[in-house]
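The complex is shown incomplete by one protein chain, all other protein chains being positioned as in the whole.
Presenting subunit A:
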């Protein structure tokens, strides 16, 4: 064998080895939420972190993404299998309990409390321990057509018709109010008034659009209604309390609106995208929807029919007050991380004010305290409302971060949609839910 052949062989071997090796600059692997503003924001934060002079080459961050469809199931399978493919992984409030056995609690920066506040930090806690940095917060806004409501408030004949409709369908005479003062009955009455099947003179085809698909996220949208009537999953002693007047009221209100045609007939297959499309068509007067829809529904390019006449406020009130479901997406530490120290350093930095502001300026949706959010208020006015609503109206149900929280939502989705679609009675739906939840949360 000649020297030239040896040299060629060596070069080929080196080339193969370099192809097989991980890039030397990417030592902390982070599994993120793909394809949305969360990905954009995480990329910006990771770039900023990697550019810092005190980030060693061994601790630079590399991002991983896999498809959103079935993301949580795939993550569960990976974590349970002891995967070392990522050091830091995404987690959500409703799934912390499910993933906690495969993760480690984290230490946040000293600024974290001042940046996020206690209630937001609690969305990433499980059994008193902090399992992640709450980078994005999701809650619900009520989106409504201010042009329609203003016209209604000015028209005496319309007010009389409104009272007539509310008396017929809700059993009490109501008069139109400013949406910020609405109770759930006012919302229902307004939805009925703006429904052509109920009021042929309505300028919109439907008064509202409900997301009634058998899907766990739709249950999160629904929960704020029973919560405002005092509903909760469990009481302090751990007894399941879902078979209650509060849930009965919530379920009946939705059923009444569906049966009266105040929401499209196909609402039983609607989720986020379908509801947005319905509202953006200009044929819906008001709806409860995730805050994530705000940028699209108020964009003249994306929703030209409704962008300039859409207002967002917190969901209506019940006897116990005004509530919005909140949950956070965040990042935590994989128990089997290969670069645990590097991962801890990145998580700590991610919880700092510097990182939170970069994240916010790059399309993320962190719920920041008033002192911090004012620094980005000009660029991200929506974050001001997000932080305000989260601190004033945000709630997490008792058991909402348990290992079986997702299964509870799944169960409710099946039983409640069964009632709304007329396949089972309200009593059966509530009894089945109570029985199933007792089994899941024991």
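Of note:
Methods note: a residue touches a chain if its C-beta (ideal position, glycine included) is under 8 Å from a C-beta of that chain, and two chains touch if they have at least 3 such contacts; residues count from 1.
Assume contacts and distances are computed from a predicted model.
According to UniProt, the chain absent from the figure is "Multiple sugar transport system permease protein", selected among "Multiple sugar transport system permease protein", "Cation acetate symporter", "Protein-disulfide isomerase" or "Tripartite tricarboxylate transporter TctB family protein". Only one residue in the set A:36, A:105, A:230 or A:418 touches the chain that does not appear here, and it is A:418.
Touch with the chain omitted from the figure is made, among A:165, A:278, A:314 or A:441, by A:278. The chain not shown here touches subunit A at positions 69-70, 73, 76-77, 79-81, 98, 101-102, 205, 212-216, 264-266, 268-269, 273-274, 277-278, 280-281, 283, 403-404, 406-407, 410-411, 414-415, 417-424, 440.
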